[in-house]
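For this depiction, one protein chain was excluded, whereas all remaining protein chains were kept in their positions.
Chain IDs A, B, C, D and E follow the sequence of writing; residue 1 opens each chain.
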Amino acid sequence: MSIWEYANPKKFMQTSGLLLPWVTGLAAIALVVGLIWGFFFTPADYRQGATVKIIFLHVPAALMAINGWLMMLVASLIWLIRRHHVSALSAKAAAPIGMTMTLIALVTGAIWGQPMWGTWWAWDPRLTSFMILFLFYLGYIALWHAIEDPDTAADLTSVLCMVGSVFAILSRYAVLFWNQGLHQGASLSMDKTQHISNVFWFPLIVCMGGFVLLFVALLLLRTRTEIRARRLQALLLRERMA
Amino acid sequence: MELRVTDLACARGGMIVLQDVCLQLRAGQALLLRGPNGAGKTTLLRTIGDLQKPITGTIDAPEDSIAYAAHQDGLKATLTVRENLQFWARIYRRHMGDVLQRMNLQVLADRPAQSLSAGQKRRLGLARLLVTGRPIWLLDEPTVSLDAASVALFGDVLRGHLADGGMALIATHIDLGIKADVLDISPFRAQHSVPQAGFEEAFL
Amino acid sequence: MELRVTDLACARGGMIVLQDVCLQLRAGQALLLRGPNGAGKTTLLRTIGDLQKPITGTIDAPEDSIAYAAHQDGLKATLTVRENLQFWARIYRRHMGDVLQRMNLQVLADRPAQSLSAGQKRRLGLARLLVTGRPIWLLDEPTVSLDAASVALFGDVLRGHLADGGMALIATHIDLGIKADVLDISPFRAQHSVPQAGFEEAFL
Amino acid sequence: MLPELGKYAATVLGAYALAILLIVGLVVLSLRQATRMRDRLRDVEERVKE
Amino acid sequence: MIVLLIRDLRLAVRSGGGFGLGLAFFLLVAVLVPLAVGPQADLHARIAAGILWLGALLSCLLSLDRIFALDHEDGSLDLLATSPIPLEGVAAVKALTHWLVTGLPLTVLAPALGVLLNLPPDGYLWLFLSLLAGTPALSVIGTFGAALTVGLKRGGLLLSLLVLPLYIPTLVFGAEVARRGAEDLAIGVPLALLLAVTMGSIALLPFASALVLRINLR
Partner (left out) sequence: MIVLLIRDLRLAVRSGGGFGLGLAFFLLVAVLVPLAVGPQADLHARIAAGILWLGALLSCLLSLDRIFALDHEDGSLDLLATSPIPLEGVAAVKALTHWLVTGLPLTVLAPALGVLLNLPPDGYLWLFLSLLAGTPALSVIGTFGAALTVGLKRGGLLLSLLVLPLYIPTLVFGAEVARRGAEDLAIGVPLALLLAVTMGSIALLPFASALVLRINLR
């Protein structure tokens, strides 16, 4: 059976209906375990003090903010190439989740920045590119809402997502060029020498898993809502025409 | 040269409006589309004019042979009548010739389009068809706002076009005074059977 | 109650279009304005409707008694048919009553105005007249895009309005199927004599 | 009950509170939209069947 | 007239929101300024109050053309003019709607954007208050400008051009209040002047707008 089967809305509704409780449960468990572990059972860092505990929200949220956009990009491509409605609707469903994740990363980062750098906000490239990502999400969502016809909206937002991705990457380099920053580099990668210590590493992994699952659960839920909205619209239209 | 539409289904606002439309136009023939308000005449013309995609079915026509005249005339308010026509003539790489005379626009030729009355604008919009040089005309209520004299004038122009081997597909509620077959599109209204359990139907 | 226009001259785009227009409407009377394209029908209606000032002459009508329906219907695309009508009803401090039924709009009541076809939009535009509750209607080509059934429907509505003591002044090129006097406005076309030496005339 | 947060208590608690607020907000919003849509669709499906 | 207000608010919300968009534009300007002038925080702190005021003004400006143009295009302005509501009322309601949809949300958001631009902490309150006092004037003046250009197709740019000079007093006093507030100086005089400008505009300009509308509809 090909994977495209799941692009059939009926099939998708069945499968996602089965999956949803499990994913939700796992997400809840992972999040609760990870956050409690991180919040209660990790020591304060010798340099950053207790603020290091923010990492368990900040980093997973940042991760999902970027992955959310990537997911939208892939879904948009699938829609443009194979015209599976579910994929367009899932892109629509993902946008608000991604935007919230971006917002969480920004807010926790800002709160963290206050004690660490002595300022809520600095025009560091990482932060700036997140702000820009936030703007891209805003524009994408606004475009979805502005267009009446669902297929046209799907087409246009897909094109915007693709063009936007190119410009988002360009902006990232532009911003890097513009200002070399304060923010720590990505030290998550395994081969880095300055790997953060295991005390923080393990709960962080759990939290990241939790955020991924949370994203998937919300995505399934919202995609189901979008599919239903689409069907509702079609039914109402039919009723009117009859 | 002919226009042949087979088994066409077309949609508007996400709903199939017409189904199984078949029609055929031969050189020199005109066809009047009839149907009550909301029957789907505009939708059908836009689909044949390649402004929207058909849901199913085929439209066979020689390439670059269709000229479409919509409810709106596409006039530029600040350009004069002559400049407006000349622009379209150049776009279609043709000469204007005596088109202004034929649509009785010579006295208005140097007035900006914004200072025309409703019927005068319409005459200019119809004159555009003549400079496209295309054989198949799709006309959506062409005589709206025209007075009797102008309707007759347009009738002459249309007969001339047909005599030259042109074709015309015309949606209208009023009598144009030309000899033409009539196609009532009400029978093609799409049957919206209540969808079954499946979800696929929800997605058109 | 009556509408009386005496010695009216009105201008469009800085040019006097009509001169010495006199007309009179009594309760229950309808008057059809006839005239070729560009004769000045729209200009006359706009002047009587107080959307532009007359150059000379007077327009006598009871205050707040005129409702004007232009080429454009003033619909809000994102509001539904019912909301559109309700808005105007409230503006005129009246109730909608059975207006939707009378214009055969009940099935469309909850659709946004943008999803209507040309003729359906026009029906909604005409329904607005009914909720204004004003006795004098100025109608500029009211039946554009309407199919035969809707024209008949509107004819009924109009007859009802007249029977209730209303009045209507209608510019149209086509037959509405109601009994009414006809006024050809061509004779009122302004004489553009070359202005004499003085400066005043040049400035209208 | 709370772990020792030192002088950064407000910072850490604030960050957690805001982040959790945002997550919960999104979840609640999604759930509400989902139930609403499910109910509306069910109503209409039933009406259409008749 | 309440009816008109309700309809306009509903239209604003339905059409995918003049609501959110003005805010988003404001945010964008706040982000673009540092990208344009470079990343020095001290520099930002010095220009923050002024730039935020300018950003608020520009977002107002961009939404002005919707005030009358939509109603004019679809013919409802003609119909409103012949309706029992006085045109003065229409103009006032339109200005109020514009402020509710644009000025008010901007005012609320502005302090948050102050963070982005390193606005000194003392400045937040005064920025907020100065915008609260000044944005109504922006809406009323803008409505006048919109009424002036209502007949023109896509007169957006001309509108901006006409309105910007009229905005200058509001901008100068408003930005002065916000700046002095941020630097902890006395703000009494500019605040009083700002309030005077606002009150005066609100009291007089709707009449001017109605007059101009009447001329434009002719």
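Criterion: contacts are C-beta pairs under 8 Å (C-beta built on N, C-alpha and C of every residue); 3 or more make two chains touch, one makes a residue touch a chain.
Because the structure is a prediction, the values reported are computed rather than measured.
K.L.:
Among B:Ala39, B:Ala67 or B:Ala168, which one touches the chain that has been omitted from the display?
P.N.:
B:Ala67
K.L.:
Touching the left-out chain: which of A:Gly38, A:Gly109 or A:Gly164?
P.N.:
A:Gly164
K.L.:
Kindly state which of the options E:Val33, E:Val140 or E:Ala210 is in contact with the chain not pictured.
P.N.:
E:Val33
K.L.:
Which residue from B:Arg4, B:Arg26 or B:Arg90 sits in contact with the chain not drawn here?
P.N.:
B:Arg90
K.L.:
Just the residue numbers, please: which parts of subunit A touch the chain that's not shown?
P.N.:
With respect to the unshown chain, the touching residues of subunit A are 132, 135-136, 138-139, 142-143, 146-147, 152, 155-156, 159-160, 163-164, 167-168, 170-171, 173-175, 177-178.
K.L.:
Residues of subunit E in contact with the chain that isn't shown?
P.N.:
Considering the whole complex, subunit E reaches the absent chain at 15-16, 18, 21-22, 24-25, 28, 32-33, 35-38, 43, 46-47, 49-51, 53-54, 57-58, 62-63, 65-66, 69-70, 73, 153-154, 156-158, 160-161, 164-165, 168, 171-172, 175-176, 179.
K.L.:
Quickly run down the residues of subunit B that touch the omitted chain.
P.N.:
Against the missing chain, subunit B presents residues 49-53, 64, 66-68, 70-79, 83, 87-88, 90-93, 128, 132.
In this section, only the chains that are shown with their structure count from here on.
K.L.:
If you average the Cα atoms per chain, which one ends up farthest from subunit E?
P.N.:
Centre of mass proxy via C-alpha means gives B as farthest from subunit E.
K.L.:
Averaged over CA atoms, how far is the centre of subunit C from the centre of subunit D? Could you give it in whole Å?
P.N.:
Distance between chain centres, rounded to whole Å: 55 Å.
K.L.:
Using CA atom averages as chain centres, what separation in Å is found between subunit A and subunit E?
P.N.:
34
K.L.:
How far is the middle of subunit B from the middle of subunit D, if each middle is the mean of its Cα atoms, in Å?
P.N.:
53
K.L.:
Scan subunit D for residues touching two or more other chains and write them down.
P.N.:
48
K.L.:
If a residue has to touch 2 or more other chains to count, which residues of subunit B qualify?
P.N.:
In subunit B, 13, 194-195 touch at least two other chains.
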